[in-house]
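Only a single protein chain was left out; the remaining protein chains are all shown in position.
Coming up: chain A.
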């Protein structure tokens, strides 16, 4: 359709396409070397897989299997994840527009599609692809905005796509084996510069899209939903169509055996944003869910802390400027600014506020608690004063129960699914036999497990711990007052606690050692450790990451004092 060269034989411009995808002259039936590789990437709108045409040496698959590329697999994964997110309440725009455009951009940038050059360079390259679609008519790669605008004009993607021809299939004589066309290539090449796609990276894509849309789901929540099974991740390949056979090296790509780690998904997302040359993300303002003021409110509620503490978190946020739009909004590619972990940041702010008001040195907070207890005993009118001790006991109990449940669930987790996986056809029967035995044993011992049925997966919930003010046992602290901890000075409320201890005097270089500080439980007060532990549970990350953010906040907060101190020290040394 778009091929305008003149035929070498008859000089006509009257082209058609052979079954092999080659242009042939309708006048003289001359078949050219030029191919138009077409594939229907209509996975996004419908999941029918169309066969991909290959070069001359296309091998017919007789049993209805199709040839598929790794990135098509990932495309399916993303589709499933986007659907799940939509079911959780995310706006449909995420799936239909944002995510798929990010994906297309990625495919183009990583030269797996939408580009002039082939992605795979092998000995057997049969032809050079000359895609001639509208999109690539100009030699420059289109920007994301361009793609976004295109998607609005076209309904589906049927006409528009083109794939680079990774023409060669590794021949059967080599030992590498995969159900996909380019499985072995995918794993072999050093694609660091091109940001090779992995399963954890699918979550990076999701998070990136969520962030773009400023949806009220933090990264830790997203990962928690994955673990709880609300978002497909583990065993998502079982939803691949029958014709897409998964075996051999594909398993290494699509079968994960570990849960994604926050840090990994986070960093990959930023790498991705930079790789895709994305512009500045939409602004995170103080009306956004991800703004520290909002997140702090949520976490305060979940941690069963008094609402009054919110004033304090807002004050800290304001004082050190971490509520500013420019600080919070993501600017891809900007290496100088520290990337913001919204959830961890909010948790850390709360920890700092607790340190400000209660000191948390394993003495002072209990002292304050005793005073509050005395007051509460003698004076029952007016709201109760917040007692750290009571709060600690209530929260610790719930935390222990939940942690225990979580640990047991982790131990009982079933990683395998019904779809059998085998590395090669040779061990297929062995795999199937094993699977059958596993199922038998599960049945046999399942019956002996007693009435304890496997709990259905919990309904997705934003809150893991909840406290109700209606409970008469006083186990909800939201309405408690901070009066026992505060004093008025010059018309302003300040903390009675005059002291503060810094988590660290000097920050490490994060780029060198990965952390701003190094957290060791034994070096810090138990109360501090407990508070870190609480948020560590809620966010499902290691306490050390929250500790890092706490250090960062403290250094901003006490910047002047520290600076003076350091200056003084250097003066002395001279």
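By definition in this document, a contact is a pair of C-beta atoms (placed from the backbone, for glycine too) under 8 Å apart; a residue touches a chain by one contact, two chains touch by 3 or more; residues count from 1.
Here, contacts and distances are computed from a predicted model.
Not every chain of the complex appears here, and the one that does not is recorded in UniProt as "TAF1A polymerase", selected from "Glyoxylate reductase/hydroxypyruvate reductase", "TAF1A polymerase", "Rod outer segment membrane protein 1" or "Rab proteins geranylgeranyltransferase component A".
Per the touch definition above, the residue from A:287, A:336, A:444 or A:459 contacting the chain not shown is A:444.
The residue from A:239, A:416, A:506 or A:561 that touches the chain not shown here is A:416.
Remark: the omitted chain is touched by one listed residue; of A:238, A:311, A:403 or A:424 this is A:403. Along chain A, the points of touch with the absent chain fall at residues 227, 257-259, 261, 403, 406-408, 410-416, 431, 434-435, 437-438, 440-442, 444-450, 452, 533, 536-537, 540-543.
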